[in-house]
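Reviewing the structure listed below.
Excluded from the complex is one protein chain; the other protein chains are retained at their positions.
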Amino acid sequence: MRISRKVVLVVLMLFMFGIVAGCGGKAGGGEEILVGINAELSGAVASYGTNARDGAMLAIEQINAEGGVLGKKINAIERDNKSQADEAMSVSADLVGKGIVAQIGPLTSGNVQGCTLVMMDNKIPLIAPAATAVNVTVNEKGETLDYIFRVCFIDPFQGTLMAQFAYENLGAKTAVILKDASSDYGKGLAEYFKKTFTEKGGKILAEEGFVKGDRDFRATLTKIRGLNPDFIYVPGYYEEVAPLIKQARELGITAPMGGGDGWDSPDMIEVAGKANLNNTYFTNHYSVQDQNPKVQKFVKAYKEKYNKEPDAFAALAYDAVQLLAQAIKDANSTNPEDIKNALENIKDFEGVTGRMSIDEQHNPVKAGVIIEFKDGKQVMNTRIEPK
Amino acid sequence: MLELMQQIVNGLSLGAIYALIALGYTMIYGIIKLINFAHGDVMMVGAYIGFFSVSLLGTNIMVAMIFAMIACALLGVIIEKVAYKPLRRATRIAALITAIGVSLFLEYTTIFLLTPQQRIFPQGAFPVHDYNFLGLSVSNKDIFIFISAIVLMIILQFIVKNTKTGKAMRAVSEDKDAAVLMGINVDNTISMTFALGSALAAAAGVMIGVYYNTINPLMGILPGLKAFVAAVLGGIGIIPGAMVGGFILGILETLVSGYGNSLYRDAVAFGVLILILLIKPTGIFGKNTGEKV
Partner (left out) sequence: MKMLETRWGKFIIEVVALAVIFTLVQYFITAGIFNQYHQITLTSMCINIILAVSLNLINGFTGQLSLGHAGFMAVGAYVSVVLTKFMGMPFIVGIIAGCLGAALAGFVIGVPTLRLKGDYLAIATLGFGEIIRVILQNIDYVGGPAGVVGIPKLTSWGWLFAGVVVTIFVIQNLINSSYGRAIISVREDEIASEVMGVNTTNYKVLAFVVGAFFAGFAGVLYAHYFYIIKPETFNFLKSFDVLVMVVLGGLGSTTGAVIAAVFVTLLTAVLQAFPAVRMIIYALILILIMIYRPQGLMGNKELSVKILGRIWSGKDGSFEDK
């Protein structure tokens, strides 16, 4: 008993010491606009997070080169959240303490949700580049979370769109879902695809999954081959989807396949192969091969700076920063509250990923496109204007 | 029936990959009783070296593999000398933590130097042909990887059982101190084991790169873990055990995905592993040595 109490005591003293040591100083603002970049730079989705960071940094660089916003330069503070929601929360609290006017990121829905409380408590707007889950910007009562915005589609939009396309345009009556079961993104898209597809009268033959990091999908694909579906829906990210499509074609599956914006990467064609990608479709915001000068300027600048082609994450993060700059201009103020109000009133903002307006749930209203791979080229198949 | 055959083919080629990694794992474990968690990451480094050899130097895949094996053998020896050797007398769990440290170090140094984005193996590096036997699709890379795994296992078994180095390895594994007394250079033997094990990992890495086309800095984590499971399943430290463990795991995962629910694949694989361990606590090929009192 004696040691135990002593231990408790000492432990707690050390503990105090640790806390005090953990206190750091604050950095001041001045003639700059402080913007926080809360990104997944290490951990499971580091490869996507760094692309998003690169996109955001490119936008900031371009804005500063053109004289900044309201005559002030944007100063970005970059922090790594290790692809974890708790770290994302801690990072956002750190950034808020440093006096940021807004935060860009994190990337995944779960990590954005980790930041939600901090942003709401401190009344600092957050723009999520790629968090697609419905409940990112609304709470469970359906009330909009005042300070959370996004520039990407929500899950129902993409899932529904692809279901309609598969049923109506491709004439698919049966489908198999093969989703990324380790991500909320895969789950969300699959859920809405299933809903719409069955409502229309189609039949889901099976719902299968894979997890992030998998490279061998042949067991599941062999099973799917036996089911002989008219369409295969593969909501996931390109690192898994590209080898998946390749293996599917190698196994002789010829059915059309579809997915969401997670497919958007130059790696798709290189990994899966041109011929294998024929007869595959995905929902997206824009096409890198779009001749729109805004898109081409972005793609060119990105290539020049980073020596690679942008994926969807880079483009969305780029737009998130541009949207923020627009809001600061509209508000004519760098006060977070004013920025938030301006964000709510964004109309017809011309982004790389399309022209968008922010609706009352803080989601962008923008056109969606269905892109088809044809002999290694992204071809716009259908364009769906916002209602 | 055809589908089952196809699934078994799928399982064998997946299992061959696990087996390839598990061989090096089990070898290093056999000699210093260290779960070398960095093994999967050495494999990743091997894959990158192979990649650069093919894409920058334009070598063919065999030369690339030899480069990768030499470089990783060196890397393995350095890792052992720097990180594990000082811990040889320490607890095994301390060495385990160091292995985790080395694993993180390799992963994130690669990310730092080469970005976390995946790299794509040039398609021409290994011309793929698909063969079709009565509706059964098998490609030459399946056959290649399967044969490599078996050949490497046989070579390894031969080295361990029939050469002088192998004898020294077994002696060190049995009793380090007695081995010293018998005039065996323990340090060299352990270095040799690491060199061999890491070279195997590199070979596996290049093959995986070719097989799945893409490599990335975190590619070693999952297969590394699976290979460890395979090694334990077969009886860790036993070379044929790693092989059999790898194939069992591969086929098991394939059958779960193919006939059960792919969403539960990993859970079932682990469940079967636990079940086997409960029935035979030292793995399938493990010797049940009574503990000395």
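So that you can tell them apart, the chains are marked A and B in the order they are listed, and the count of residues begins at 1 in each.
Everything that follows uses one rule, which is that a residue touches a chain if its C-beta (ideal position, glycine included) is under 8 Å from a C-beta of that chain, and two chains touch if they have at least 3 such contacts.
Quick caveat, the model's predicted, so the values are computed rather than measured.
Colleague: Which residue from B:L4, B:A94, B:I147 or B:M182 sits in contact with the chain not drawn here?
Modeller: B:A94
Colleague: From the list B:G11, B:G258 or B:G283, which touches the chain that is not on show?
Modeller: B:G283
Colleague: Looking at the full complex, which residue from A:E32, A:E61 or A:E78 touches the chain that isn't shown here?
Modeller: Considering all chains, including the one not shown, the answer is A:E78.
Colleague: For chain B, which residues reach the chain that was dropped from this view?
Modeller: Counting over the whole complex, chain B touches the hidden chain at residues 29, 35, 83, 86-87, 90-98, 100-105, 107-109, 111-112, 225, 228-229, 232, 236, 263-264, 266-267, 270-271, 273-274, 277-278, 281-283, 291, 293.
Colleague: For chain A, which positions touch the chain that isn't shown here?
Modeller: So the residues of chain A touching the unseen chain are 1-16, 18-19, 21-23, 39, 41-42, 44, 78-82, 84-87, 89-91, 93-94, 96-97, 109-110, 113-114, 116-118, 121-122, 133, 135, 139-140, 181-184, 186-188.
Convention: only the chains that are shown with their structure count from here on.
Colleague: With chain centres taken as the means of their Cα atoms, state the distance from chain A to chain B in Å.
Modeller: The mean C-alpha positions of chain A and chain B differ by 35 Å.
Colleague: Give every residue of chain A touching chain B within the complex, in rising order.
Modeller: 42, 44, 46-47, 49-51, 181, 208-211, 213-216, 218-220, 222-223, 225-226, 239, 242-243, 246, 250-252, 267, 270-271, 273, 308
Colleague: Please name which positions on chain B make contact with chain A in the complex.
Modeller: That would be residues 3, 6-7, 10-11, 14, 17, 108, 111, 115-118, 120, 123, 130, 137, 139, 208, 212-214, 216, 218-219, 221-222, 253-259, 261-263, 266 of chain B.
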